[in-house]
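The complex appears here minus one protein chain, its other protein chains still in place.
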Amino acid sequence: MFGYFIRRLLLLIPVFLVMSAVVFAIVHLVPGDPIDNMLQIGSSPERRAELTAKFGLDRPLVVQYGVWLDRVFHGDLGDAIILKQPVVSLILANLPHSLALGGLALAFSASVGIAIGALATFFRDSWFDRSVMTIILMGATVPNFWLGLLMILVFAVELGWFPVSGARSADALVLPVLTVGLGGVALIARVTRAAMLETARQDFVFMLHAKGLSKRQIYLGHVLRHALLPVVTILGLKIGWVVGGAVTIEYVFARPGLGSLLISALNQRDYPIIQGCLLMLGIAVMLGTLVGDLAQAAMDPRIRDGMR
Amino acid sequence: MSLLAVDDLSVSIGMVPLLDRVSFSLDRGEVLGLVGESGSGKSLTAMTLMGLLPLIGGRITAGRVRFDGIDLTTLPEPAYRDLRGQRIALISQNPMTSLDPILTVGAQIDQASRLHAGLSAAAARARSLDLMHQLRIPEAVAIHGQYPHQLSGGMKQRIVIAMALAGDPDLIIADEPTTALDVTIQAQIIQILCDLVAERGLALLLITHDMGVVAQACHRVSVLYAGRGAETGPVHDIFARPRHPYTKALIGCIPREGQAPGTLVGIPGMVPTAFAYPKGCRYHPRCTAAAPDCRTEVPAGSIQGVGGSIVFCHHPLEVGHV
Partner (left out) sequence: MAALTALRSAIASPRGAPSAAILALAVTAAIAAPWLAPYPYAAQNLAGAVMEPSAAHLLGTDEFGRDLLSRIIYGARVSLGVAVTSISLSVMIGLVLGAVAGYLGGWVDRVLMAVADVTWSFPEILIALVLIAILGPGLSSAGIAITIGYLAQFARLTRSQIIALKRETYVEAAVSIGSGHMHVLARHLIPNALTPVIVAGMLAVGDAIILEATLGFFGLGAQPPLPSWGALMSSGVAQIYLAPWVILFPGLAIAVTVIAINLFGDALIDALAIRNRLKER
């Protein structure tokens, strides 16, 4: 397991380098002079010179990337242009909100999605299976932000059960978590069901029947356990999807968080914030896949032995 | 009365009839070989005896299966589940795929003991180790904690046998238990199974396509062809005096010591599929002795000779024909 962990960790290094290089390059890929893009019209030449020196724009790109990466590792993501604050402190202020939303949404989609998927498989081809799977097919086609707006309309405006927006109280989290989570529930339920059906066809499951286990023992104790292997991988991969969903939903519910920060920075072209947020979200995606793979290895001895 | 008595058993999957009036019986301390090419209905018979037909959409359409006085054809599922593993155990064709790949093999034997003998975790483990010793598995404690993919095929098949023994069954159905194994391991596994019959007095239904295995291990043999019985009787009688042309052809497929190179013959043609069974005797298109009535009339069983062999053939071979 430890060897697998190290191997998997080493694999992340090139991914991180590519990802961070893309984020770094954003400023340089913007059409026109990067400094012009960062300055508001009518800024003084001194400010211009200051920024040029600060970003080291007179040096070769590779050196600039190295310097930038070094600063990132020392917790320096630069200062926001419009808000004039260190990007790191902006991110740290927003991070807990995103973590709460993302974590709860992930937990919600995992638990409810697996439960629904398992029930649908156990009662395969029943009315429950068919109606749930139809709803899920429909649910996957609705834009997430629109679902959020509908939630606000029904549960906040019409029924008044939850606050419309903001993050002042814990109940303000309910609707955003549901919105981000429902898309995940659909996905996880579908993956769980497909994986369980595939497992149920395997020889060893037939042998479990022959061993005298009941259908419930077989499905809960063995089939579901196997189905969780792909589900865990998908969950890890979909950390990125939760991140993406959270970006959208934070904006819809006017909640503080990395997503809201990123969207407003994009609209204002505040590049240091854009870079900082994208870097954080990219790291979240990378860590997600890592955690997913490690969890899978913990559950599957064949992966630990490098057989898959 | 026999421990297991199968009388005129017919089985269909969906609308397709696959087994047609198959009969055989088996006693404690006896090994019955169920022989035939692939597609003859051997594995389907195993599945029927295990009561697992519903899993593949099959059902019994006629006939009766009695096990120790219980009518299995009408046994409700909960009662059948109590028999499975506990009184009738299955050893499947492929040990590579018949174990759960993400559980230790020990846990899988333990599970059977706990299920059937109601043992505690510690007692089940002790029992598993004991069974592994009996099956001459070296370093049982270490193997107990290993995963299937870490073991060889022969070792995995021993684990599957240990699992089958955990419920202390009266009948073991072994469905091609050695087909997926190396030749050197095959003999070991067959020997283990024969020893179990001798030591424990259990009944073994050995399903195989290999007449060599039958000659080596079985007391009696029942030959199936295309879902129907061809010939049933004591092994020594059938090998000495095969009366069904198909049985004779099967025996002819066993390589013999001192046989001249190039004289080993196969059976021309293939077993027909269930969708295209020929009329009359299903073997007639491949039979060297087929007569006009073979093409139209289904042969009935007739008792032949002193051994009590039953042959389903219009023109059984004369004794001494070999």
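Going by the order they are written in, the chains are A and B; count residues from 1 in each one.
The definition used in the following text is that a contact is a pair of C-beta atoms (placed from the backbone, for glycine too) under 8 Å apart; a residue touches a chain by one contact, two chains touch by 3 or more.
A quick note: this is a predicted structure, and the numbers were derived from the prediction, not measured.
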item: Missing chain: touched chains present in the view; value: A
item: Residue of A:Leu90, A:Leu278 or A:Ala297 in touch with the missing chain, whole complex considered; value: A:Leu278
item: Selected residue (touches chain absent from view) among A:Gln64, A:Thr121, A:Thr179 or A:Thr289; value: A:Thr289
item: Residues of chain A in contact with the chain not shown; value: 14-15, 18-19, 22-23, 26, 29-31, 137-138, 140-146, 149-150, 152-153, 157, 164-165, 237, 240-241, 243-244, 247-248, 251-254, 262-263, 266-267, 269, 271, 274, 278, 281-282, 285-286, 289
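The rule we apply is simple: only the chains that are shown with their structure count from here on.
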item: Geometric centre distance via CA averages, chain B-chain A, whole Å; value: 53
item: Chain A to chain B touching residues, read off their complex; value: 202-204, 206-214, 222, 225-226, 229, 299-302, 305, 307
item: Residue ranges of chain B in contact with chain A within the complex; value: 50, 52, 55, 81-86, 89-90, 92, 94, 97-103, 111-112, 115-116, 147, 149-150, 160, 163, 167
